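Heads up, one of the protein chains got dropped from this complex, but the rest are sitting where they should.
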Amino acid sequence: MKIDVKHTAKLANLPLKEEEVKKFEKQLSEILGYIEELNKVKLENVQATSQVTGLEDVTREDTASPSLPADEVVSQAKKKHNGFFEVPAILDE
Amino acid sequence: MKYTPVIGLEVHVELKTKSKMFCSCSADYFGQKPNSHTCPVCLGLPGALPVPNKQAIEWCVMIGLSLNCKIPLFSKFDRKNYFYPDLPKGYQISQYDEPFAVKGSIKLSSGKMIGITRAHMEEDTGKLLHETINGERVSLIDFNRSSVPLVEIVTEPDFTDAKEVKEYLQKLQQIVRYLDVSDADMEKGEMRLEPNISLRPNGSKGLPKYKVEVKNINSFNFVEDAINFEIKRQTEILESGETPLQETRGWNEDRKKTISQRVKEEANDYRYFPDPDIPPIRWKEPDIENLRNKMPELPEEKFIRFIKGYNLSEYNSEQLIRDKATADYFEEAVKIDPAISSKDIANWIINKKINIDKILPATLVKQIVSAQSVSGVTGEELEKVLKTVLESNQKSVDDYKAGKTNAIMFLVGQSMRELKGKEKADKVKAELEKLLK
Partner (left out) sequence: MDYLDLTIIKAKELLSQKKISSVELTKYYLERIEKYDKNLNAYITVCTEKALNAAKTADEKIANGESGALLGIPVGLKDIYMTKGIRTTAGSKVLENYTAHYDATAVSKLKNAGAVIIGKANCDAWAHGSSGENSDYGPSKNPWDTTLVPGGSSSGSAVSVSAGFSLAAGGTDTGGSVRLPASFCNIVGLKPTYGRVSRYGIIAMASSLDTIGHFTKTVEDNALYLSVTAGKDEKDGTTPNIKVPDYMANLKKGVKGIKIGIPKEYFSKGLSADIEIPIRKALKKYEELGAEIIEVSLPYTSHAIACYYIIQPAEVSSNLARFDGIRFGNTRETFGPEAKRRIMLGTFTLSAGYYDAYYKKAMQVRTKVIEDYNNAWKKVDVIVAPVSPTLPWKLGEKADDPLAMYLSDVFTVTANIAGIPGLTVPVGFNKGLPVGIQILGPHFSEDKLYQVGYAYEKETEFWKEKPNL
């Protein structure tokens, strides 16, 4: 399996250097080659298990409790402005 | 026109729960100090875990039921993975292939059925503000809205014009308000609409190869404008022999047009998978029945019941059921005095635009009773007043005699004013007609 490293990195929002792209192309296809052994396993009509606890219907009652203090919330941001987090402009249009 | 519009709709409704969808921060965030309603969960801090709000789930199911949806007995939450600064976890908890409600419908006044594909539960994102600070364009993020519960309602592409869409939206808004699960205030963003529009040649079946999604619409009128604009725009493109681009456009209210939103380089690939942090939801039939029983009478049923039960016209019934409070007010007033007809009460509420918050139903009924029973004037007095009115409004009298029979309404109005409401309007009208013969 060949993996489109650049496309995948874009989906993953992961800036990669050119040498990383090369390295991952090789390593990831090796790993994928290994895990593709699952294709040999017969799995017709086998249910998928996404959680092992067997729990269902775990919910909370609709009651509000205090939030974190607003100044603490933004205290570790690289950039902030008047209590907001700040990022470079995101163009919508 | 050679083309038939194919229109579908996605609507997001923000629920008015006390707390957020997956944490216990207050969901009453509107107008609050930025980032003052956040916690490790809705801020996406390391290690925090979501626990779903039971009330929100029940309300989502109720919305589904009110749209005649099927409620699958098994449902789950999935992660929708994408990056955007207003999405703190880098994924939105939503529902992918097993939503809470599927396959419903809503009936328009024309009798046409609009199919509801699904109604599912998800969490809202934070809010972005775009500003210039020290000459630099920046975006500011407030996570107070992050993780507030949203229900997304998706229709089949069953609409063929903007009027249908508007009626659907009004009905949907009415339903969620009746259920008392959302205020659905468009201006506050509690109800958000995204129509998708395409055109197909008249008579052809099947869906067009493209579809244009329109965002940024924050009123029912704009949705009409935006759809009509798109129909015109797409018609022109098709007539020139081209196919409109599959894209997302934004409604620009100032310029009264839709504007292409930057086409993203990559196709969206949300990499959905079941959220391992949230065990699935499994309903038993009686749970669903319980929720159904908890639901109030919905507008559609009330409309029919008012016509049948109170002998109202369709118009009056429709007017009264527009909002639940008015409908309740009417029903309370009807109970007070059996001698007063429900029709009269309906007419008073509608025609006199009674402020139901200020006038108690009992007060209203008293007013009606006094207006009807106490004819405060004698026949002589009445004739005297009417004659004076006729004399001082010669032009209307002439008009009436010349065949403009509508002119009598002006005379009735003038007479009623002189009589200070001490006589019924239809009696006044009859007397005037006699005098004018």
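The chains carry the letters A and B, assigned in the order they are written, with residues numbered from 1 in each.
Criterion: contacts are C-beta pairs under 8 Å (C-beta built on N, C-alpha and C of every residue); 3 or more make two chains touch, one makes a residue touch a chain.
Worth saying up front: this structure is predicted, and the values here are computed from it rather than measured.
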The omitted chain touches A, B
The missing chain sits against chain B at residues 40, 43-52, 79, 81, 83, 85, 88-91, 141, 269, 271-273, 276-279
Chain A positions in touch with the non-displayed chain are 3, 5, 8-9, 11-16, 20, 24, 27-28, 30-32, 34-39, 41, 43, 46-53, 55, 58-60, 68, 72-74, 76-78, 85, 87
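The working rule: only the chains that are shown with their structure count from here on.
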Seen from chain A, its contact residues with chain B in the complex are 7, 10-11, 13, 50-51, 53, 55-65, 67-68, 70, 73-74, 81-93
The answer for chain B against chain A in the complex is residues 17-19, 24-28, 33-40, 43, 51-57, 83-85, 90, 128-130, 133, 136-143, 250, 259, 261-262, 265-266, 269, 271, 273-274, 276, 278-282
